Structure formats: C-alpha cells, structure tokens
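Heads up, one of the protein chains got dropped from this complex, but the rest are sitting where they should.
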Amino acid sequence: MDSHTVAVRRDEETLHHEAEHPPYLRHHFETVEQQREAVSFGMWLFLLTEIMFFGGLFMAYLLYRNWYYEAFVSASNTLGIGLGTTNTAILILSSFTMAMGVYSAEMRNRRGLMLSLSLTIVLGLAFLGIKTIEYHEKFVEHHVPGATFSIEDFVHPKDSRDAALAPDMAQHAQLFFFLYFAMTGMHALHMIIGISILFALLWKAYQGNYINGHTATIDNFGLYWHFVDIVWIFLFPLLYLISRHPLH
Amino acid sequence: MSHPTLEDDHTDHHIVGPKVYGLILLALMAMTALTTGIAFINLGVFSPIVAIGIACIKATLVILFFMHIKYSSRLMMLTVGAGFFTFLVLITMTLSDYMSRAWGLW
Partner (left out) sequence: MSTIVRLPNQQDATLPRVSYLNKEYGLKSWLLTGDHKRIAILYLISITFFFFLGGAFAGLIRLELLTPLPDLVASDTYNKLFTMHGIIMVFLFLVPSVPATIGNFVLPIMLGARDLAFPKVNLLSWYLYVVAGIFTVSALVLGGVDTGWTFTTPLSTHYLNTHVVTAALGIFVAGFSSIFTGLNFIVTTHRMRAPGMTWFRMPLFVWSHYAASILMVLGTPVLAITLVLVALERTIGIGVFDPSKGGDPLLFQHLFWFYSHPAVYIMILPGMGVISEVISTFSRKRVFGYTAVAFSSVAIAVFGFFVWAHHMFIMGVSNYSALVFSLLTMLVAVPSAIKIFNWSATLYKGSITFETPMLYAFGFIGLFTIGGLTGVFLGSLGMDIHLTETYFIVAHFHFVMVGGMLMAYLAGVHFWWPKMTGRMYPEAVSKLAAVVTFIGFIITFFPQFVLGYLGMPRRYHAYPPEFQVLNVLSTAGATVLGIGYLMPMIYMTWSLKYGAIAGANPWQATGLEWQIASPPPTENFLEIPIVDHEAYDYEWLANKTEHEVTTVG
C-alpha cells in the first residue's frame, strides 16, 4: 500500500466524518437530524409558554368585555379600523416573507434569504410605525387610561350614531384601553425583539450563514415570527371589531 | 458512529414551496378583508362568534403551512394541541365561575 492511497483514504475518511459531524453539530447530539428535531421541539415548547402568557391577558379581556360591553363597544369604535386592517395585512405579508426566507435558506439562495429578511424587517417596522401613530392618537384624544383619561367622548359622543354612556360606564372604558395598551404593547414588545433578532440574522445571512444546510436558526425564528402574527390575528377582531356601526 | 434515538416519529425534511405560501397568503388576506367587512353587518350575538371563527381559521392556516405543522411529526401536533387545550381550560373554567354567579352582568 503506497503512501498515495493511504493519503486518499484518509481524505475520504475526513470527508465522511465531516459529512456525519458537520461543525454545527453539538457534541451532545448524535446526529444532525436529532439536533434539528430537538431544537425545533424546544422552540415549539417556548411558543407554548407564550400562548399561556398572553392567555392571562385574553382572560382579563373576555371578562371585562362581558361586564362592560357598552363601554368596550364605544371604546373600540375610537380605534381606526383602516389602520388596524392595514396593520393586519402588513403582518400577514411579513409572515409570508418570513416563510419565503425559510424557503430561500433551504434552497441555499443567499440573495433570496437576505431579500426576504429585509422585507420582513421593513414590514415589521411599518407595523410598529402605524402602532405609534395609533398610540399617539389615543394620547391626543385623552383615551390613555390613568390621570389624563377623559370620559367626555363617551358621555357626549361626537358621532350621532354612537350611544351615549352613563358616567360610571364611561369610566370603564379605561379598562378597555388598559387592556388595549397592555395586549398590543406586549405584542409590540415581542415584535421589537423579533425585529432586533432579524437584523442580526440579516447580518449573518450576509456573511453566508444558513445556506449550507444548517437552516435551523431561520426555521425556528420563523416559528417565533409566525406566532407573533397569530397573536395579532386574534387581537385585531377582539380589539377593533367589537360591533362597528353598520355602513349606511 | 451515530446512534439515532428510537423515537419513532421522524419525518422527512419536507420543503414547502412558494406556491403553497402564496395561496395561503391570498387566503389570509381575503379572510382579513372578510372579517373587517362583516364587522359592519349587525349579526347580533353571532358577531363575535364569526369574528373569532375567522381568526381561528386564519391561525390554523398559519400553523399548518407557514409553521409547517402539516408536515411535522405527531409529537409536534400533540404539542400544539396541548398548548391550546391548556389555554382553553384557563378560559372556560374561569368563565364558568363568572357565568354562574348571581351578581355580575350575565
């Protein structure tokens, strides 16, 4: 056996070893498949905790919506349905772009991945921008719960189609706005965290990561992003669509 | 040497394509328009039911296709189910207390 064939054999062994143990395989896992499934499972379990975390807020909302329905109707009607619907569409589109990002990573398409991540960032920022406009509106209209809250709009509504509330019921509109800010605020916090991670992912994608078969990070971030989208899918009808006035 | 685990629930790594994603996107957009439009129609007690129903369908589509559950192992499906089940327990059992109280506005 001459040295040439020995050298060739060792190269084959190294290649085979690297195919079985790529550098991103952590030492406590036996195979890449095991690692991928474990990480994905871990991410889903984390999302379960998020379901239960938001669950508490949904419970509070359901209770007070039923106790103070009139106040919730009036308060909900002060939210801009155009902006709300637009935001819902933006977020759904961003879920699409994120899913396309996962596809690009799996197809080892670096530019496609970077484009998808960038679009997702832009859409996410657009969502937050609209939310800022909405929050500002509420502040200006004295609908922010607490010291600056005014029941004027509810006791003497400007729009003739709105029902006038008794003062004590009008005070309960604060509960609606508290839950509005708490739920959309918690949601926005998750969006901000998500967008920050997206920037990091975009940078790493630019450096050539995620397109070598190790798409787990993009996959699992996608799960997180879709979950944040799902929370909004429920928040939108609950907060914005409580008995809108019929169109004339 | 690799020692795969005995978990019998392995799935092939199924890659979902742009066509599926595109269809789901259109469906989600359509349902968003639908739910906003329906909000202006007075359906009485059915309004919240329809709204939540549409939201549930949208969420299901996102979970099945964008989050790949349709192509995942039974364990993942069970996990998602367990999460929603626990959420429902919180909501229904708490609400059952409120709904059965003499005072309150039920």
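Letters A and B name the chains as they come in the text, with residue numbers starting at 1 for each one.
Rule of thumb we're sticking to: a residue touches a chain if its C-beta (ideal position, glycine included) is under 8 Å from a C-beta of that chain, and two chains touch if they have at least 3 such contacts.
Quantities reported herein were computed from a predicted structural model and do not represent experimental measurements.
Asker: Among the chains present in the display, which ones are touched by the chain that isn't there?
Answerer: A, B
Asker: If the hidden chain were put back, which of A:Phe46, A:Phe139 or A:Trp203 would touch it?
Answerer: Per the contact definition at the top, the residue touching the missing chain is A:Phe46.
Asker: Pick from A:Ala38, A:Val155 or A:Ile197: which residue touches the chain that isn't shown?
Answerer: Of all options in A:Ala38, A:Val155 or A:Ile197, contact with the hidden chain holds for A:Ala38.
Asker: Kindly state which of the options A:Pro23, A:Gly82, A:Gly146 or A:Pro167 is in contact with the chain not pictured.
Answerer: A:Gly146
Asker: Contacts of chain B with the missing chain: which residues?
Answerer: Answer for chain B: residues 3-7, 75, 82-83, 86, 89-90, 93-94, 96-98, 100-102 touch the chain left out.
Asker: Since one chain isn't shown, list which residues of chain A touch it in the complete complex.
Answerer: So the residues of chain A touching the missing chain come out as 27-30, 34, 37-39, 41-42, 45-46, 48-57, 59-60, 63-64, 67-68, 145-146, 168, 171-172, 174-175, 178-179, 182.
Everything that follows uses one rule, which is that only the chains that are shown with their structure count from here on.
Asker: Which chain B residues qualify as touching chain A in the complex?
Answerer: 2-5, 7, 10, 13, 15-18, 21-22, 24-25, 28-29, 32-33, 35-36, 39-42, 47-48, 51-52, 54-55, 58-59, 62-63, 65-67, 73, 75-76, 79-80, 82-84, 86-87, 90-91, 94-95, 98, 104-106
Asker: Name, in rising order, each residue of chain A that touches chain B in their complex.
Answerer: Contact set of chain A toward chain B: 20, 30-31, 33-34, 36-37, 40-41, 44-45, 47-48, 51-52, 55-56, 58-59, 62-63, 66-67, 69, 81, 85, 88-89, 92-93, 95-96, 98-100, 103, 106-107, 222-223, 226-227, 229-230, 233-234, 236-238, 240-247.
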